[in-house]
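Note that one protein chain is taken out, while the other chains of the complex remain in position.
In order of appearance the chains are A, B and C, and numbering begins at 1 in each one.
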Amino acid sequence: MIEVMFFGQFKDATGVSSIMVEEVANTDMLIQMMKKRYPALESSTYMIAVNNAMVTENTIIRHGSKVAFMPPFSGG
Amino acid sequence: MIEVMFFGQFKDATGVSSIMVEEVANTDMLIQMMKKRYPALESSTYMIAVNNAMVTENTIIRHGSKVAFMPPFSGG
Amino acid sequence: MDKKKVKNIFTEGPVEAAFIADSIAKHATKTSIGGHSIFLGQVRADMVDGKQVEAIEYTSHVEMALETMSAIREDIFAKYALTCMHVHHSLGIIKAGEICLFVFTSSKHRKDAIDACTACVERIKAELPVWGKEIFEGEGYQWKINN
Partner (left out) sequence: MDKKKVKNIFTEGPVEAAFIADSIAKHATKTSIGGHSIFLGQVRADMVDGKQVEAIEYTSHVEMALETMSAIREDIFAKYALTCMHVHHSLGIIKAGEICLFVFTSSKHRKDAIDACTACVERIKAELPVWGKEIFEGEGYQWKINN
């Protein structure tokens, strides 16, 4: 299983803070899957982190990973 | 009369914090006079302020003025 | 996840002035320090389309934020001659006028503390997975945007 987490406005948009999904090969496939399930993600600027590390290119997702969907940061 | 004030190490060197002197026409003449009276000033880096304003060129000293002999600043 | 020590930076609720005073006072025994630089972020009561921000609610991807902060800390200690650096960021609801970020750097000579503090604040704003929800008086909210 993979844990998919939503933060900031994505938590609002999806209505969940995290969901468990079956194995997905890579981040591109996961993004596609999530946009289908949560259309609000389609038009948004998002960043993806796999196991707390930002990824900018398509990345393999190993079993037990945590993937975060994050809007632009606005801390401080 | 003119008030001549000594600060920092110049107060140490002259042993006084301020003295009153008779009219002196300008700062060059006052500096000469003070160096004669307090030889320790001779070899020092000093700054001169007349009535709280720094002067870098020879400046006329009016009656009742306050002239400060100041070593380099070291506040903060 | 690597082995470097991860320190907590998050605190529920605002950073209190008394806490800042306490942090400052603790450095009196570190007599090699010549300068401290402090940055404080305070929640602004901005007006947005006639509505006033009364608070910001901060949330974070905490585990990732703490790891990111550890990396920032390492970089900054490598670049500047610091004696110490402390970072505190609020989570939860912080009212307008309250303090939500406290960055505190100390060094022998002032330039290191000042430059490190600024660098740290910029990196926190750009790199920490933290989000602020600006809550309007009455009702409604908008998501904060950093610039």
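Note that in this section a contact is a pair of C-beta atoms (placed from the backbone, for glycine too) under 8 Å apart; a residue touches a chain by one contact, two chains touch by 3 or more.
Keep in mind that this is a model prediction, so the values were computed, not measured.
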{"item": "In the full complex, displayed partners of the excluded chain", "value": "B, C"}
{"item": "Omitted-chain contact residue, chosen from C:6, C:38 or C:71", "value": "C:38"}
{"item": "Sites on chain B contacted by the missing partner chain, in the whole complex", "value": "5, 7-9, 11, 49, 51-52, 68, 70-76"}
{"item": "Interface with the undisplayed chain - residues on chain C", "value": "17-18, 20-22, 24-25, 27-45, 96-99, 106, 108, 110, 114, 118, 121"}
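To be clear about the criterion, only the chains that are shown with their structure count from here on.
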{"item": "Separation of mean Cα positions, chain B and chain A [Å, integer]", "value": "72"}
{"item": "Averaged-CA centre spacing for the pair chain C and chain A, given as whole angstrom", "value": "26"}
{"item": "Between chain B and chain C, centroid-to-centroid distance (C-alpha), Å", "value": "48"}
{"item": "Per-residue multi-chain contacts in chain B, two or more chains", "value": "none"}
